[in-house]
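Everything on this sheet refers to the single structure shown next.
One chain of protein is taken out of this complex; the other chains stay put.
Each chain gets a letter, A, B and C, in the order it is written, and its residues are counted from 1.
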Amino acid sequence: MEPADFEARAAELLGAGAHGYFAGGAGDELTLRDNVEAWRRIALAPRVLVDVSERDTSVTVLGRRRPHPFVVAPMAYQRSAHEDAEIGTARAAAATGSTFVLSSQTSTDPRAVAAAGGAADRWMQLYVFRDRGLTDDLVQAAREGSFEALVITVDFPFGGWRDRDRRSGYVVDHAPYVQLSGTPLTPAERHAMHDPTLTWDDIAGFGEASGLPIVLKGVLGPADAERAVQVGAAGIVVSNHGGRQLDTVLSGAAALPAVVDAVAGRIDVLVDGGVRRGWDAAKALALGADAVMVGRPVLWGLACEGSDGARRVLEQLVTEFDSTLGLLGCPRAEDLDASYVVAPA
Amino acid sequence: MEPADFEARAAELLGAGAHGYFAGGAGDELTLRDNVEAWRRIALAPRVLVDVSERDTSVTVLGRRRPHPFVVAPMAYQRSAHEDAEIGTARAAAATGSTFVLSSQTSTDPRAVAAAGGAADRWMQLYVFRDRGLTDDLVQAAREGSFEALVITVDFPFGGWRDRDRRSGYVVDHAPYVQLSGTPLTPAERHAMHDPTLTWDDIAGFGEASGLPIVLKGVLGPADAERAVQVGAAGIVVSNHGGRQLDTVLSGAAALPAVVDAVAGRIDVLVDGGVRRGWDAAKALALGADAVMVGRPVLWGLACEGSDGARRVLEQLVTEFDSTLGLLGCPRAEDLDASYVVAPA
Amino acid sequence: MEPADFEARAAELLGAGAHGYFAGGAGDELTLRDNVEAWRRIALAPRVLVDVSERDTSVTVLGRRRPHPFVVAPMAYQRSAHEDAEIGTARAAAATGSTFVLSSQTSTDPRAVAAAGGAADRWMQLYVFRDRGLTDDLVQAAREGSFEALVITVDFPFGGWRDRDRRSGYVVDHAPYVQLSGTPLTPAERHAMHDPTLTWDDIAGFGEASGLPIVLKGVLGPADAERAVQVGAAGIVVSNHGGRQLDTVLSGAAALPAVVDAVAGRIDVLVDGGVRRGWDAAKALALGADAVMVGRPVLWGLACEGSDGARRVLEQLVTEFDSTLGLLGCPRAEDLDASYVVAPA
Partner (left out) sequence: MEPADFEARAAELLGAGAHGYFAGGAGDELTLRDNVEAWRRIALAPRVLVDVSERDTSVTVLGRRRPHPFVVAPMAYQRSAHEDAEIGTARAAAATGSTFVLSSQTSTDPRAVAAAGGAADRWMQLYVFRDRGLTDDLVQAAREGSFEALVITVDFPFGGWRDRDRRSGYVVDHAPYVQLSGTPLTPAERHAMHDPTLTWDDIAGFGEASGLPIVLKGVLGPADAERAVQVGAAGIVVSNHGGRQLDTVLSGAAALPAVVDAVAGRIDVLVDGGVRRGWDAAKALALGADAVMVGRPVLWGLACEGSDGARRVLEQLVTEFDSTLGLLGCPRAEDLDASYVVAPA
């Protein structure tokens, strides 16, 4: 089985509820599809006769050099995909030099994830719950587990309208680490636990409390990017949450250039949504991103072959990215710029 | 059954003639499809870290505050969809705080509809028939039934070319309130009863005769919008009649911005055609509309589950709209503006 | 059977060879499809509250008032569609007030067609063959048969590359009026009989010899339109020959505006290719055409129901056009202008 087959195979392996939860998006899933298409619509413009015998795929994010720009996106409830769960994906990330982001909705204790990941790069994604104690506990776990940064997800005041989950009546089939309640909850019930009062004024506090750099995940516009700089964020993720929150929203790929312009290099810019091939990452970097997050493909690998499958997915992405640098005639990832792409008008 | 399933189910429940009449559009039904697509093509551009714990979905239309922007579009012959008929949809509207517009081609006495709706907001849609007595009677009924406004439909000098009705030979299977003739009529025969001589000069008269504010439904261009202001209309509905009159005509979504510009806030602007999800309404308001009308989805609810079904459709639209405000970071509906959308070039 | 069903039915009735010849286009038939789509992409922009109780569908072409803008395009070998052949279509044209254009490749003697058409408007389409005697004989027949104009087709120095005909090996199955050879010929063989040396210098001569106004059919660019004016043509037909000559060529709809600009009203401009509904004609007139030619739909009518079928097709087009004028709020066809349409950028 090739990594390209994992998506279809996962649909067979997983129950309809879990599969719908992982694969699905908000509303009519137009954004879900557009996220993938948006990268495809950007054309690559290669140069030739450059010595590409050595490629340098590394990037610098949050001041640290990383072997390549792929970051595993935070994704909830990975135990529903495979018993390897977050430890599986964290190991896959570590094995491939990918930065790993643990979801607040982890189905594994963050300390166990940290132990399995060892010295590898990992960040903690933070949902700010109505019950701030739950969030504080995650921050605490992040510090204990040597998580390098806090990724505060800001596009989730509450959950989006997800038709598949409503139809399937999906209830998470395991006990997640953060016990939002004593009883199993539907996604809609869980979504209601998020704190919709969160504002820009609250952000700096998380950095101070944790002593960790803050990355804001879910920014789509230049004005918000500017505010992220103002409140002291170390980075942002241009993201529509994998098309799971609002349907027909801008894709990360479409939103990226204006955000990059606004940020003007002052903080790091990551992007996600629909990154499926190594060359998608090259386009993101050409448009000014410092790194990319990858979500569902890692999950499909996990679902099909556990940690190994997740690793194979990441390996292929890295290999494709490396090969793209060569074929683009741009052997250093950090030299990618807008001249290597032609975006649609 | 979810509201999303009503459309397909209604196609099974209804006879081919009635279903074709409700579902169909003019000509090759390109506008019918484009009405839905036009909203989808407009991208949402959210902001984050806004306190959205309280959303205010209310809007002001015709000087009255209403709980949300959804208005049930006037639709003919609802008894052919379900025996609950107009009383069913009026009750669904009342239960959800939606303004209800009764069609001139009602299959229920307007006074009975008014009684069922109680204190809820309702408007009377007016077709101007060759036989003015029929129209005058409707105006009279509007006054007796405390209808708040007259919605004069101006895009129907006669009926459009509807292939489905021609093929099915559909004849309305009940006695409508306005007896255009002693015998059952095909749509084409009914269409010929409309008065094609109606002009701008006639409009003010309806306001004077009834003492009610006038809303002109079916305006698509800025010059006509300007004239609507001049003749004293209180509002207009930017509409192509659900794609039932002219095929390949501009969609309401596409026509809206130029009309909003022309009107410049002097009167209210509603829009309809293809509104299917709560976020479509958010886009309409962002582009300057004050409210939206929803047609067929309400009918499918009615056909499947009577008044309850219609209510469920409206409830879902309102919930989706409310949720969209939160996810857009714009908690007050009336604060929506063009910065929240990116329209196609 | 509705006229909309004729196309599919004709495919069943006709042999593969004849059907392929009638229905097919050049190469991959991309232009064949684009001709229809090009009209569809132009949006109608109606006005309301205009008195449209009386519509005037008439237009003036070649100085003569005609009841509506539909002209039956010249089409070869109509006997292969139905034994009513050109007399059938000419009668259908006469019955509906449509101008009829007889193809040079008529399968009926032009004098017989003229006799059947009586006082109705008819034009003779002229192919200039290598053997000029054949062409001269057609001009002579035109004069004898009171044909009102000569339509010289200028986009046919030789035939296009038609995959369907090559595959079917189609040979015309009757004896056409112009005997290009003693033996039945494949389309490719017939195509080789056309005179590819024809130039602008030759055109005036046909007018002088015949005493008839000349219409040049097959002009697609503004420079050629200007030359048509210079050589004294009375009109041009903006046409790509129904997508039968060059594939991926400009559609008449796309080419029309620049030609209209160049001609600036000095001579008449017709357009054809893909006109399928009455509103397509309204768009053509709005973009500056004086009339439109309709090809294949008339043939499908002829194939299915003989002259009656052709008549029903034309009747429907006229009815749809009339109805479009009303629904556009433009009761006089000659008042249509660019303000009634929105063409794609």
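Here is the rule we go by: contacts are C-beta pairs under 8 Å (C-beta built on N, C-alpha and C of every residue); 3 or more make two chains touch, one makes a residue touch a chain.
Just so you know, these numbers come straight off a predicted model, no measurement behind them.
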According to the contact rule at the top, which chains on display are touched by the left-out chain? A, C
With the missing chain put back, one of A:Ala8, A:Val50 or A:Ala338 would touch it. Which one? A:Val50
Among the options C:Asp247, C:Asp290 or C:Asp322, which residue touches the chain absent from this view? C:Asp247
Touch with the omitted chain, as defined above, among A:Gln78, A:Thr153 or A:Thr324: A:Thr324
Identify the residue among C:Ala11, C:Leu30 or C:Leu185 that touches the chain left out of the display. C:Leu30
Per the definition of touch given earlier, which of C:Asp109, C:Asp163 or C:Glu334 contacts the omitted chain? C:Asp163
Touch residues of subunit A, complete complex, unshown partner: 2, 4, 39-40, 42-53, 277-279, 319-320, 323-324, 326-328, 342, 345
By the contact criterion defined above, which parts of subunit C meet the unshown chain? Give residue numbers in ascending order. 27-28, 30, 154-155, 157-158, 160-161, 163, 166-167, 196-200, 202-203, 216, 218-221, 223-224, 227, 245-250, 254-255, 345
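The working rule: only the chains that are shown with their structure count from here on.
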Same-residue or different-residue interface between subunit A and subunit B, half as cut-off: different
Angle, in degrees to the nearest 5, of the Cα rotation that carries subunit A onto subunit C: 180
Subunit A and subunit B, separation of their C-alpha mean positions in angstrom: 42
Roughly how many whole angstrom separate the Cα centroids of subunit A and subunit C? 59
Contacts with 2+ other chains: residues of subunit B: 345
